[in-house]
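For this depiction, one protein chain was excluded, whereas all remaining protein chains were kept in their positions.
Moving on to subunit A:
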């Protein structure tokens, strides 16, 4: 006991110094760039390093498998089925063109057998659609050192186990506390910042401050998740007075979109931590939060959107495919978000995990890598009704992003 006393102060000093160093690093490399929207490229470097390690890990597993004369089971392959080149859209146009040749040819071509084509195409998509295809050309079918995604347990050698253990150590003891600290900073800054901005008098300055507070905090949150986002076609970014419609795969979608643009949001009221954040955000910018039961009332949604449109003429609204949004005559900016499952699975199984568990899972993965495609804006045409317009937007997003989560 007494022997420890002289070392106590030493240990305390060391702890103090390391904490200070850590926080300075945090500030310089993560928070300051987040405030100004600049990036050092650290995350991209991180991603490249990880890919190299994964490739090596897969090679080891293949070697192990070969020794036992088995085949490795690879989930993401070139596709399950052989497809023919004509697309569904072309065929539909063919049939409709021949169907609408009115006065000239009075016998539009329709045969009982036309059904075969659609039938087969439909079945093809059930067996294999873009989602099971590879995300990018240079991605390997590799194991990402997370036990959640391993299909080939029996081929792991000692070296791999050590590597995996190292991975666990890094993820849980280094990355996780770092991310939690960042998330904490981000959220508290958001709550404090928006409350402060809320006290400002309404005007241009308030708008300006609100926009930057929001953007800054979302960027910090994005870094808290180590989300590596690639934006495509940024010239199609939603503009003032438009409605942004996106496919919704996980709660993180909101953070990803909002870190690249200033949106007024329409969404469901949540309890707990989310509720606190929502209430704070409302003070700075007129977001609209409503109860889930009210969504069934189309007219309420319509009024809400008109309300949002009316007051926030400088903002665009993020909706998750509510029917009402297609009835207003606004320009719709479709956005497709697609996640790369190799670094971390962003799917939220809401029946199995609560929000906090889900976030922890996200934060203990390597990274969240996703692509955001800004599709060209669409407006409702004169002869379309709301449902057809909605379907058109839906199919445009589906083509780009794969799975479409329907919420009505």
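By our rule, contacts are C-beta pairs under 8 Å (C-beta built on N, C-alpha and C of every residue); 3 or more make two chains touch, one makes a residue touch a chain; residues count from 1.
To be clear about the criterion, contacts and distances are computed from a predicted model.
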{"item": "Complex member absent from the view - protein name from UniProt, among \"ATP synthase subunit a\", \"GPI mannosyltransferase 1\", \"Serine/threonine-protein phosphatase with EF-hands\" or \"Calcineurin B homologous protein 2\"", "value": "\"Calcineurin B homologous protein 2\""}
{"item": "Residue of A:122, A:177 or A:354 touching the missing chain in the full complex", "value": "A:122"}
{"item": "Residue among A:60, A:211, A:279 or A:394 touching the omitted chain", "value": "A:394"}
{"item": "Hidden partner interface residues of subunit A, rising order", "value": "73, 75, 78-82, 88, 92, 95-96, 99-100, 102, 107-108, 110-132, 147-148, 151, 153, 347, 349, 351-352, 361, 364, 388, 391, 394-395, 397-399, 401-406"}
